[in-house]
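Down below is the structure, laid out as structure tokens.
Of the protein chains in this complex, one is absent; all others appear in place.
Chains: A and B, in written order; residue numbering restarts at 1 for each.
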Amino acid sequence: MIEVRRLVKRFGLKTVLRGVDFHVEQGEFVALLGPNGAGKTTFLRILASLARPTLGEVRINGYLLPQQAAAVRQRLGVVSHLPLLYGDLTAEENLRFYGRLYGLDGLDGRVSELLARVGLAERRRDLVRTFSRGMQQRLAIGRALIHQPDVLLLDEPHTGLDQDACEMLDTILRDVAAQGQTVVMTSHDLARAEDLATRFDVLSRGVIVASAAAQALPPEGLLSFYRQALRAPAQKGAA
Amino acid sequence: MKPFLRTMGAIVWKDLAAEWRSREMISGMLVFALLVVFIFNFALELSPATRSSVTAGVLWVTFAFAGTLGLNRSMAAEKDRGCLDGLLLAPVDRTALYFGKMLSNLVFMLAVAVIVMPVYSVLYTVNLMQPGLWAVVALGSLGYVSVGTLLASMAVQARTRDILLPILLFPVLIPLLVAAVKASSGFLQAIPMEEIWPWLNLMIVYDVVFISTAFMVFEAVVEE
């Protein structure tokens, strides 16, 4: 569960997030959409405990960030557009290393299970630097799931993947969502987001300008909802 | 204390395993170090007469240069695929990350010294295999990596990262290098211990001061 109230983030004098309110229930799959520079990555980094909020309140599973960051980190998995993997370690060793950072013991079973789940069981002993972008991204998801987090954050997971790799990634994400994990994903790819998510939030110029559940989308689909959401604040400004 | 050591251990194991695979860092540092020794040979005409007095200086300049190569590489590995974020996402003590990285950097420094010093001994028929000298190498390397790991973690996060590390590192290293050179040449020239002790003491103080400083400020270097 994620609760964000009036979140403001400034970098020096520049304000990137200007009062974001955001609420996600356990088991929801939220797609966070928005143009470049809207503050999506910054927002996700704050949820991930990697950046500090300037003002406002951020709670994940009831724990406050950044004060209770350690408790949050224990229950949180993150997939960024970088794989966060070591090229000179094998797939298996990468998972084992991160597992140890999360204080897990007896990792053999867990590692095999995850590698099978992301379809890399065959390549378990190969170095990650020999992996294609798609395989690295799948392993990155395995890495994020190693400690069975309640909340999974994904920042543009489809970036740089070809059609097949995207399909494979989507299968894994559906599988994750089916297990009742809360997922927040930023994306540029509206078609894929529409396929996966149960709710859509649009972030523009540092605020959430629109939010709709999958059932409440207009009949024309996500694209028209998204366009309308982006137009709305501009009209307000002109008036 | 246990999770702290566990995290440290995981980092060191990971660095050593990765290095064992690629051998890029140690081989790079090593080839570079030997090249520096050879350049000094011709630049200073290391004849038997001058050798004993300049050996210590040549060795420490070599280690200091080769060390920046290793430090840059070691921290760049954390930055390039976003691994630093991966480490920070884990519920671990940030200071344990520092000590883990410092320890593996120390292993790499000492590995280079373990190979360069016998080679130097053979090339110039000086005996570098003295316990006192090795104590100096250990103290010097420890101080070097304690500051070096801290500053390299900053340098890799800057735009000008490759040229930045030596510029940040060397002004701060001067007392350590002066002490290491004088103590080493003290052992090589068999100077009485009471004249070497001030240098060893200075190195011990340096190590303690900078390890504690890094312990206190490292979190500010990695946490946003």
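Keep in mind that, in the parts below, contacts are C-beta pairs under 8 Å (C-beta built on N, C-alpha and C of every residue); 3 or more make two chains touch, one makes a residue touch a chain.
One rule holds for everything that comes next: contacts and distances are computed from a predicted model.
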| item | value |
| --- | --- |
| Record-based protein name (UniProt) of the chain missing from this complex, from "High-affinity zinc uptake system membrane protein ZnuB", "Electron transfer flavoprotein subunit alpha", "Nitrite reductase (NAD(P)H) small subunit" or "Heme exporter protein C" | "Heme exporter protein C" |
| Option touching the unshown chain, where B:21, B:79 or B:161 are the choices | B:161 |
| Residue ranges of chain B at the interface with the undisplayed chain | 147, 150-151, 154-155, 157-161, 164, 167-168, 171-172, 174-176, 178-179, 182, 195, 198-199, 202, 205-206, 209-210, 213, 217, 220-221, 224 |
| Contacts of chain A with the absent chain, listed as residue ranges | 11-14 |
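Convention: only the chains that are shown with their structure count from here on.
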| item | value |
| --- | --- |
| Averaged-CA centre spacing for the pair chain B and chain A, given as whole angstrom | 39 |
| Residue ranges of chain A in contact with chain B within the complex | 45, 48-52, 69-71, 73-74, 76, 78, 80, 82-89, 93, 97-98, 100-103, 127, 143 |
| In the complex with chain A, residue positions of chain B that touch it | 3, 6-7, 9-10, 13-14, 17-19, 21-22, 77, 80-83, 85-92, 223-224 |
